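Omission of a single protein chain aside, the complex is shown with its protein chains in their original locations.
Labels A, B and C are assigned to the chains in the order they are written; within every chain, residues are numbered from 1.
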Amino acid sequence: MDSKFLQSMNISLDLALEAREIIRGETGQEVPGVRVDKETYDYATVTTVHIEDNNAQVIMGKPVGKYITIEAPVIKENNQQAHREIAQILAEQLKKLFNLPMELNVLVVGLGNWNATPDALGPRVVEQCLVTRHLYNYAPQELQGGMRPVSALAPGVLGITGIETAEIIRGVVEKTRPSLIIAIDSLAARSADRIATTIQLADTGINPGSGIGNKRAGINQETMGVRVIAIGVPTVTHAAIIAQDAIEKYIQSTGGEPKDTSTIIKNLLEPLGGNLTVTPKEIDTLIDDTAQIIAGAINMVMHPGISPEDYAYYLH
Amino acid sequence: MDSKFLQSMNISLDLALEAREIIRGETGQEVPGVRVDKETYDYATVTTVHIEDNNAQVIMGKPVGKYITIEAPVIKENNQQAHREIAQILAEQLKKLFNLPMELNVLVVGLGNWNATPDALGPRVVEQCLVTRHLYNYAPQELQGGMRPVSALAPGVLGITGIETAEIIRGVVEKTRPSLIIAIDSLAARSADRIATTIQLADTGINPGSGIGNKRAGINQETMGVRVIAIGVPTVTHAAIIAQDAIEKYIQSTGGEPKDTSTIIKNLLEPLGGNLTVTPKEIDTLIDDTAQIIAGAINMVMHPGISPEDYAYYLH
Amino acid sequence: MDSKFLQSMNISLDLALEAREIIRGETGQEVPGVRVDKETYDYATVTTVHIEDNNAQVIMGKPVGKYITIEAPVIKENNQQAHREIAQILAEQLKKLFNLPMELNVLVVGLGNWNATPDALGPRVVEQCLVTRHLYNYAPQELQGGMRPVSALAPGVLGITGIETAEIIRGVVEKTRPSLIIAIDSLAARSADRIATTIQLADTGINPGSGIGNKRAGINQETMGVRVIAIGVPTVTHAAIIAQDAIEKYIQSTGGEPKDTSTIIKNLLEPLGGNLTVTPKEIDTLIDDTAQIIAGAINMVMHPGISPEDYAYYLH
Partner (left out) sequence: MDSKFLQSMNISLDLALEAREIIRGETGQEVPGVRVDKETYDYATVTTVHIEDNNAQVIMGKPVGKYITIEAPVIKENNQQAHREIAQILAEQLKKLFNLPMELNVLVVGLGNWNATPDALGPRVVEQCLVTRHLYNYAPQELQGGMRPVSALAPGVLGITGIETAEIIRGVVEKTRPSLIIAIDSLAARSADRIATTIQLADTGINPGSGIGNKRAGINQETMGVRVIAIGVPTVTHAAIIAQDAIEKYIQSTGGEPKDTSTIIKNLLEPLGGNLTVTPKEIDTLIDDTAQIIAGAINMVMHPGISPEDYAYYLH
């Protein structure tokens, strides 16, 4: 699959790691201006793609910044012990992306739609975040050392609110003045085996063209006026990608030359009603597990002074 | 039950109709500055309590304004034909409360908590509202005559967001500049037979002390800068009220004199963990039905030019 | 796509209409022993495939019997008026399949898994069925003319119960002695545009190899000892089918010859974790609407003496 096909199908790759793979596949070499680090853990591999200059930004279709990818197939296995370890790895990586005095506000934003399973990741994370901002005003006696003022918002999607999601968030940002935003979103992967096994952290926020929802304006430093860290997990892949992969495998098997197949695939999918997504059958459970891992990591990083047993006390 | 008991238990009466009943019970006459109208329908009685001056405002504990109460026990009966009629009555009453050129924005706000059944009414209404504001920008060709720009928001509750609900709404209002807000909320009734059988419309918005959620700041003209119409439905009653009613009935039966029982009731309820609410066993279903009636009425009033069959086309 | 490919991928076609199309596509003529009728309505086409002899049974991979398919793309449009008409058409077709004295018991069985969106159709229908069997014992005074004793069961799926679904149903059948079973199930379609637009009624019950769940034993006259009418709706299609369709379209475009591609497709999908299903993004809503249509039709047929407004009275 090449970048031209994706463009013609109007598919943007949410994972920087996948964007890089495609481009390297086409050029046979590392993308200029892109640098890559790798760490290995028991249950996960962590790869950081640094997009370092404007040129790389154009080629990769993603702003200059750091894109940390945690690949952990064990998330799918529903092994709670391993899930806790993934949450810890995510917490460590998240900590690297900001350096904020403890007294400053953080706003967690859960993008997506409560009522559409693969798009519900963000709201589910919000629900499990330990929010404390209101306690500083209303119940300071309940606070202890090592906590931060955290608030959380699930703004909904354009089709349900009629309001650009970025507008809602900006409105709330102007009222609550956070010093950092952490935005959680469902992503679309190029490869279906990344669904609920890969977590991407990006210090560039969320940028137009990303995600499976209706997000036309970016949620980033430029639009929000504060830094935005995005945490995304692929929850679907496009039917068009499965179709294209199949054709490519076929052409390979015949020893033929790759061809432009975008018209064929459009003709195949359009009569089927569009908007076809591919998910594993157990997606409901996978969303539950992934939301728990992400909320767990955010809670650890936000409130280092208290243990999971203690902060349970603060959960609504 | 008298107003002193309610004050000592920190219970405010959400329904103007009930506040008036209490006061009339104490004084034996109509509250000065309060005027009442009544209309009768097949399935419903509509009573409008007009609080007309400052004096009445102080006595009633509610701002000057109109409080329209639709009493319709049939809502509990799950009779769909009757439910449609109640939606129509609600639509008629709602129309009386504002006069807005069709091109001006309306924002529907669903207060309350998705994840607590009796408090989920507002978010459920939002989910079924026909929002159109985004179509004016993104898909004007999908609009037709007799529609308005409507947007909708379920801001969550303080315990989940860490942000005062009024702050979130004000942030969004400043961005989207609606000319009217319609706010939906779950109420607490004095009388348990009002649960899911009574709908209150108030042209005064939502004011401190109302509702069962955590709402410290009002959502009204003063805080929002635009008119706020509140639509509320009782979904719970307080355990303290059941307790007090029982003691009163007992005293009556003995021919004794009413006494201050607030200490007795506090001593009874506090060891039980507080926050005890009384609901009918079938509350999950009642919330579903009531949300459908309210969303139906809002859709009719907002988009008079199109029939329910047509606006289905616009629903996400 | 030919039947050989489907066999090699272990995919059985749940819709008789699709099975026939495939075979006719291969042979260029009507399947011997198969007869087809067609009716046309405003919002729907109804096609009945009669499998009339053993030979046809072997070719079609489905038992001798009637397979009525209602094709109604309007289901996807969320037009409530049209949905009521589809429910009426379904009711008419259902009535044709049995002739049962009013006093005999009917058991509705909702197959599938509550907690997996595309597999939740059956349990959702059960929840909305008007059950009356218990009233004959406990509250006969609540019954009126034109009602039947109906009971309903959502037995769960093998992975959650550890028990063959057919065993659970047979156990209940032996206790309650129904004279007819109506079994509701989610199906897999060959063509994704059939998802939530096609309803199949079969007087042969549910037979091994059908459906997306784990149903190894049939639910039919033979296993249950009473007639079983199956009502199924496609809610997913297989990723393998999208892949194969894409390859075929490609080969067509090159003017090449069809080839066996099952190995290519297995090599493509197996590393992706298997169990990939393709659904429209709005599947949560589509399941809600379809369940309402089916339950509505069953209620009309079971209790002809009472109108929807009246039977609301009986719903839990």
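The rule is simple: a contact is a pair of C-beta atoms (placed from the backbone, for glycine too) under 8 Å apart; a residue touches a chain by one contact, two chains touch by 3 or more.
Source: prediction; values computed, not measured.
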Identified contact with the non-displayed chain, of C:A82, C:V126 or C:M224: C:V126
Among B:T47, B:N105 or B:T261, residue touching the chain not depicted: B:T261
Option from C:G112, C:G156 or C:G218 whose C-beta touches the chain left out: C:G156
Contacts of chain C with the absent chain, listed as residue ranges: 114-115, 126-127, 131-135, 138, 149-164, 167-168, 170-176, 216, 316
Touching residues (missing chain, whole complex) on chain B: 76, 115-119, 191-193, 195, 212, 239, 242-247, 249-251, 253, 261, 264-265, 267-268, 271-273, 275-285
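In this text, only the chains that are shown with their structure count from here on.
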Centroid-based (C-alpha) most distant chain relative to chain B: C
Chain B and chain C: spacing of chain centres that average the CA atoms, whole Å: 42
Chain centre separation in whole Å, for chain C relative to chain A (CA means): 37
Shared-contact residues (touching 2 or more other chains) in chain C: 282, 285
